[in-house]
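So the structure is just underneath, and the comments pick up after that.
Only one protein chain is missing; all other protein chains are in place.
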Amino acid sequence: MNIVSEKEIHLLAFGMIAEVLNSQERTWPWAMDTDALRADLIHIFPELKDMPFVIAVDMEVNHMNQPIPPGATVALLPPYSGG
Amino acid sequence: MNIVSEKEIHLLAFGMIAEVLNSQERTWPWAMDTDALRADLIHIFPELKDMPFVIAVDMEVNHMNQPIPPGATVALLPPYSGG
Amino acid sequence: MSEKKPKSIFIQGPISGVFVGESIAKHQSKTDIGAHALFLGQVRADVRDGQRVSHIDYSAYEDMALQKVHDIREAAFGQYPLTCMHIYHSLGTVGAGEISLFVFVSSPHRDAAFTALRQIVDQIKSDVPIWGKEVFVDGDATWKVNR
Partner (left out) sequence: MSEKKPKSIFIQGPISGVFVGESIAKHQSKTDIGAHALFLGQVRADVRDGQRVSHIDYSAYEDMALQKVHDIREAAFGQYPLTCMHIYHSLGTVGAGEISLFVFVSSPHRDAAFTALRQIVDQIKSDVPIWGKEVFVDGDATWKVNR
């Protein structure tokens, strides 16, 4: 993982979300919670608006809004399809 | 299978019943139905009285009394324990 | 008795992991299968009255067993959307830790495979005339009882 500054997060994306972001792994400006991050992402990548995904903060998924600590690893997870 | 006369049946025994009869396969005097056969068998092999077994006539098991055609193949089946 | 004798399910002695692996590999050409569910029955080294089971000697009323397995197969194919089904049972000696029963069910989706597998294994244990004699390490023996 890259070192991220205090005002950044480590952003991971998977599946069809990674295709929209055109990367699986990048640094991204810190947002205070997952709702704010989602809004920031949709602002830059409008296609995300209509795509289902949940946001994991340090590998924890919470379907409610959850705070993001600066420097966290945040992952954008479309519906799973393993098996 | 051996040829059996009209007044005989072809008697098969399995598992612990075969051990009591000391054979897996023999001819046996015909009996008109499974209840009569069971009585004949217990008369000769009293140990069978306390042993659970069902009687298949030409591979069909009927837990009620069933007729035995002369020359039938009759099998004495203790509780199954495959697997 | 039916005219056509059903295919045998019996294997002399234990069923090997290699045999199971080869059975699985044979299904790669069946590309409508999405789910395989397998059951393997293994002989346990149970201890009864201080005696440990060394092996089980299996015997069967083979003709009737094949008819019963045929009926179990037909019923399951009628109830569930299955692609294929294979059933094998050992005869003769199978040691503790070795496999005596192998049931292999395949279907497009997993629900049918799971449900059919469980039903088939239960019916094999309850309806198919096969007997196991548990032989202990010291040579004594007792007839196995299914739970």
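Quick notes on this structure:
To keep things simple, chains are lettered A, B and C as they appear, and every chain counts its residues starting from 1.
Following the convention adopted for this analysis, a contact is a pair of C-beta atoms (placed from the backbone, for glycine too) under 8 Å apart; a residue touches a chain by one contact, two chains touch by 3 or more.
All figures in this text were calculated on a predicted structure; none of them were measured in a lab.
Put simply, the missing chain touches A, C once the whole complex is considered.
For the chain missing from the display, the contacting residue among A:Leu21, A:Leu37, A:Ile55 or A:Ala75 is A:Ala75, taking the whole complex into account. Between the chain not shown and the residues C:Glu22, C:Glu74 or C:Asp138, the one that touches is C:Glu22. Touching the omitted chain from subunit A are residues 12, 14-16, 56, 58-59, 75, 77-83. Taking the complete complex into account, residues 16-25, 27-45, 96-99, 106, 108-110, 113-114, 117-118, 121, 147 of subunit C touch the chain not shown.
Here, only the chains that are shown with their structure count from here on.
Annotation: 26 Å between the Cα-based centres of subunit B and subunit C.
Mean C-alpha positions place subunit A and subunit C at a centre distance of 49 Å. Here the spacing of subunit A and subunit B, counted between their Cα centres, is 74 Å. The residues of subunit C never reach two or more other chains; the list is empty. Contact of a single residue of subunit A with at least two other chains is seen at no position.
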